[in-house]
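Yeah, one chain of the complex is gone here, protein chain that is, but the others are all in their spots.
Up next, chain A:
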Amino acid sequence: MEQIGFLPPKPAVLSRRREIVGDLKDLLPEGCLVHEPRSLVPFETDAFVSYRRAPLAVALPETTAQVAAVLKYCHRYGIPVVPRGAGTSLSGGAIPQEDAVVLGLSKMTRILEVDYANRTATVQAGVTNLSISDAVSADGYFYAPDPSSQLACTIGGNIAMNSGGAHCLKYGVTTNNLLGVKMVLVDGTVIELGGKALDAPGLDLLGLVCGSEGQLGVVTEATVRLIAKPEGARPVLFGFDSSEEAGACVADIIGAGIIPVAIEFMDKPAIEICEAFAQAGYPMDVEALLIVEVEGSEAEMDGMLQSIVEIAGRHGVKVVKESQSATQAALIWRGRKSAFGATGRIADYICMDGTVPLSQLSNVLRGTAEIVARHGLRVANVFHAGDGNMHPLILFNANDPEDAARAEAAGNDILKLCVDAGGCLTGEHGVGIEKRELMRHQYTDADLAQQMAVRAAFDPQWILNPSKVFPLEGRPAV
C-alpha cells in the first residue's frame, strides 16, 4: 500500500547519521541503542503492517533521565522522534520514518507503587496494560480499560491513543482512568501532570495529553485508578438472525437506560474466526452474536439479565447462552480479544475504528456491507457495540497490490460513512497515519488550525511523531 504519504526525510538529518548514532550511544547504556541497518528493519512498522519505514536508529532508554537526554539532543538538532510502546497500533501510530529516532519504552516495565488507600497504581510507561491488573488481582482490584491487545500493549501507548476496550462501556476509556503522568517535553524538560486525586487545579493538561499520539511529549510514568472487582461477572451470548437486528437490540438496551459492563458484537465471519482459535462454544448457526457481560451480586446480575433477555426477545433473539463456568467465561473473552490476530488465519486485514451513535448502528452495518461488496472484498465485524465503536475488518490479500488498494479505498468509504452518520473516525485506535487525511472530513479548517496551534505550543518544530494525525497539506510552516 502506498497511498498514504510520509513527510520527506530531512537531508540534513540523514547526512549526519553516523554522528547522530555516535552521540546517542554516549547518552545511553550499552545494549540500549539499535543502529545496524538490518537490525532496524523489524522496527519499520507496528500492527498497521501495510505501511513500513525503517528509522535512523532506535533508542531504548531505561530511565526518565535517559528519555530526557535523547529528546533534548534530538530537539537541539531537529531530529524527528517517534515514540513506541509495544508497537501494537492498528493505525500506524508507531511507524517511524527514515530520518527519525524511535524512542522505545519497552525497557521501562516496572510497577513503581500500588496504593490501595488511594486506589492507584503508579507504573512506568512500558508496563503492559494487563500486567497492572495482574499485579493487583489477588487483592481484589483491576485496571478497567481493556484494549483487546491488553496482553501486549503498554500503558504509555494506551495514553497516547486514549485506548478503550470491551469493558469501557461501564468504566470509561483511558482518559477516565488516568490520574497523573510524568512526561518529558520535547526539549528534555520533565513535568508532572495530575496526581492521585480525580482532578488537579489549573488547566486540564492531563486531558490534553491523553490521546495526543506522542505529539506533545513522551510519557514515562503514569498513575492510574484501580477499581475493586465486582462480586461476580457473567458473559452471556445472544444469537440473532441478522446483524441489523443485533444492532437494533443494542440500541434498545442502552436506550432503556441499562448499562451492562460490556456489549460486544460479532457477525458470522467473526464468530467463525474466533471459534477456530478459542473454541469458546459460540453459537455457529446465527448471523450475529452479542456478548453481554453483567456484573454484581447474583440478584443484580439476574435482574439486569432479565431485562436484557426481554429486550432481545423483541428483536427475535434465537439463542441465549450463559457461560457455564469461569473457564468458559475466560474462553469467551479470549476468543473475542484475539479476534483481530485470529483473522490472520484466513486473510490479511485492515481494521477500521469508526464510532457512531447507537441509533445509527444498524444503518452503518448495512452500509458497511454494501461498501465492502462494491469493492469486491469480504468483511468481518467484531466490535464494542455498546459504545457504538465499530471495527469492520476488511479482508484482503497483502501480496496483491490491487486488492490492497481496494481494501484501503473501502476503509476510507466506511469511515466517511461513520462521520456522515454523526459519528467519528476513531473510537480508540487513534488517527495515526491511517486516518490522517480523513481528518478534513471530520473537522473544519478552523477546528484543525486550532488543534495544530495547541500541538505547536508543545513542539514548535513539529519533530514529535510528525507524520501523524494532521493532514500533510495545510500545516503551518516550521
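To be clear about the criterion, contacts are C-beta pairs under 8 Å (C-beta built on N, C-alpha and C of every residue); 3 or more make two chains touch, one makes a residue touch a chain; residues count from 1.
Everything below uses one rule, namely that contacts and distances are computed from a predicted model.
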Looking only at "Ferredoxin--NADP(+) reductase", "Amidohydrolase-related domain-containing protein", "Osmoprotectant transport system permease protein" or "Glycolate oxidase iron-sulfur subunit", the name UniProt gives the absent chain is "Glycolate oxidase iron-sulfur subunit"
Residue of A:66, A:88 or A:389 in touch with the missing chain, whole complex considered: A:88
Filtering A:7, A:114 or A:152 for touch with the omitted chain leaves A:152
Considering the complete complex, of A:343, A:426, A:442 or A:467, the missing chain is touched by A:343
Residue of A:42, A:255 or A:460 in touch with the missing chain, whole complex considered: A:42
Identify the residues of chain A touching the omitted chain, counting contacts across the whole complex. 31, 34, 36, 38-39, 41-43, 45-47, 49-50, 58, 60, 86-88, 104, 106-109, 126, 128, 130, 149, 151-153, 277, 338-345, 348-349, 398-399
